[in-house]
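A single protein chain has been omitted; all remaining protein chains appear in their positions.
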Amino acid sequence: MSEGNGSASGGRATIRISGLTKSFGDQTVVNIDELVLGAKPVEGLIGPNGAGKTTLMRLIMRSTKADTGSVILDDGSGEMVLSKLAPHRIASLGVVKTNQVTQDFAGLTIWDSLLLAVAQRHDERPHRIYRERHVRESHGEEIQSYLDLFEFSEPEGFAHSTGEKKLLDVIRCLLLKPKILLLDEPTAGLPDDVTAQVIDMLRTKVAEGMSVVIVEHDLDVIWGFSDIVHFMAEGDVILEGDPDYIRAHSTVVEKYLGSGHV
Amino acid sequence: MSAVWDYLFGSPAFLIFGTYTLMMIVGLGILLHLQLGVTGIGNFGVAGFWGAGLYAFGIMQVTYDVGFWPALLVATAAGGVLGLITGWVIADLDDDGVLAATLAVATIVYLAIDSEKDITGGRVGLGTIDFPFDVGDRTDLAWLAILFGVVGLLLWYARRVHRSPYGRLLIATGTNEPLARSLRKPVKRTKVGVMALTSAGMGALGGLYGPIVHFLFPTQLTVAITVSVITALVLGGQQRPLGAFVGALLTVGLFDIAIKLYVPLPKDLLEHAFPVTKQIIFGALLIFVLLFRPLGILGRMRRERHVKGLSRV
Partner (left out) sequence: MDFVAKAVIIGLTEQAPLVLAAMGMALIYNLSKVINVAFAETITLGAYFAQWVNVAFGASFYLSLAISGILAGVLSCVTYLLVFRTAERRGVGPVEVIIISLGLSVLLRYALQFVFGYEARFFETPPPTFMKLFGVGFTSFQLTAFILVVVLALLFYLFVQKTVWGRQVRALASDADLAKVSGINPLLTTLIMWFLAGAAGGLAGAFWGVGSSAKPGLGWDRFLLTLLVVLVGGARGLRGVILAGMGTGVLLSALKLEIAPLRAEIVLLVVFILVLKLRGNRFRELAKV
């Protein structure tokens, strides 16, 4: 771990991507020369279907392995090469991602799922069989505050709907206190009022220092929430700029929004 | 009254031996529950881990003339090391690979015992192994009490695991590995760890079985042990700590104690048709339970009860 040469973004953690490529068969899905994520508090990532947004996020998390290239995390105190680490190590360094496709642990209740997220490595040793109370006492209130914020039909039982599971996914990630949170369509399947609540909650976290990179098909969320928007097409980021700039850009309109959208 | 007593306990040696077997199956079943029911690792080589402990104990006692406690320690370590290696092998294999690897480990244990006759006695057998204490007539009964204690301890531990962050980590690993990984859980290490720990337990149980049989043969570690344990656990409920106990009572308890001891079967029937029928029923039970009631008699884990219980403590 080498000392960082001064974090570019005033204390915010950034992810620097260089020469990152990924192909499935003979189709190149991601091909990014240079890209820095996290310099601004909230960064939107948009682009047509198949542009490689989700794959890019998976490559950062290493749930999909890249063909070439490096991903480096600079959290202000030093640089870490994420592209050499195991996925669980990346998460513990503060880079965390929510899931586009609903993910859940069958058999774990809502509380279980959230207690799992907060439990530390030393809480989870096989001989710590009386550790539950400690975990509950040190994180119970935090968990309860999230559960108070949103309405779950059965907070002490299981998540039932896709929406509840989606919400749970976001809360789990927030409980990890990420430095950079990658959101892959976090509000898909949520009712509008809940979407607004989620965005509000994220804003609070961003104000506390967390950076967000968000992929979202609901463009109102992107325009209203992002400080900067990256436009991806054919595996590469071809345009970057503030929401108004991207929204009005002819390439974006032509390739993505369609002429009737502006 | 005394007629009933005589009928039930008239042949204590057989009753005690049947109960030993029952306790072994329950103990192994509780450990398999942690592997299969909680962490989702299909271990088809239970006999191998148990057998490694059994023979390690026997070799220490007979070949190297070591005392009971160090021998038991070696038996536990033998199971544990074998579990550690197996865990390392299977950590990133899917279920088919786990089947192959665990079966292969059990087969290697069997072949090694058969092959290395100088140390293990091979098919001639290894013995004799005695109880580490002598309280006269009822030494076997005292040993049974100890076995009850050990199995009780295992049951207590398994129940505690369900109520601890560790158990939650195991369930998460078993149900959605990639998601657990994304929540910074080291799933590979978790699997290796749980395999080492539970296999050490199987090794220890193997060691404790040594004094019961006095004489060890490789034929004692065939797949029949594994099948009995899996059947008991699946029938009782693989996700519940008590599952193996309930299932073992209804299978081993019924066949190896109740029928064998109290139903007067003709000798030739008892020798051939009876064990064969028992296996057929075990096989049929596995099929029917998993097709029509996959979580067995006791059903699914009751996590919500635990959550509710927590807010009260």
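Going in written order, the chains are labelled A and B, and every chain counts its residues from 1.
The definition used in the following text is that contacts are C-beta pairs under 8 Å (C-beta built on N, C-alpha and C of every residue); 3 or more make two chains touch, one makes a residue touch a chain.
Computed from a predicted structure; not experimentally measured.
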item	value
Hidden partner chain, touching residue among B:144, B:170, B:216 or B:230	B:230
Selected residue (touches chain absent from view) among B:16, B:81 or B:104	B:104
Touching the absent chain when the full complex is considered, from A:14, A:83 or A:99	A:99
Option from B:212, B:285 or B:298 whose C-beta touches the chain left out	B:285
Where the missing chain touches chain B, by residue	36, 40, 42, 44, 88-89, 92-101, 103-105, 107-108, 111-112, 114-115, 176-179, 181-182, 223, 227, 230-231, 234, 272-273, 276-277, 279-280, 282-287, 290-291, 294
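The definition used in the following text is that only the chains that are shown with their structure count from here on.
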item	value
CA centroid of chain A to CA centroid of chain B, Å	44
Chain A residues within the chain B interface of the complex	61, 63, 86-89, 91-92, 96-97, 99, 103-109, 111-112, 115-117, 119, 121, 123-126, 128-133, 135-136, 156-158, 172, 176
Partner chain A, residues of chain B touching it in the complex	157, 160-161, 163-166, 168-169, 171-172, 175-176, 178-187, 193-194, 197, 239, 300-301, 303-304, 306-308, 310-311, 313
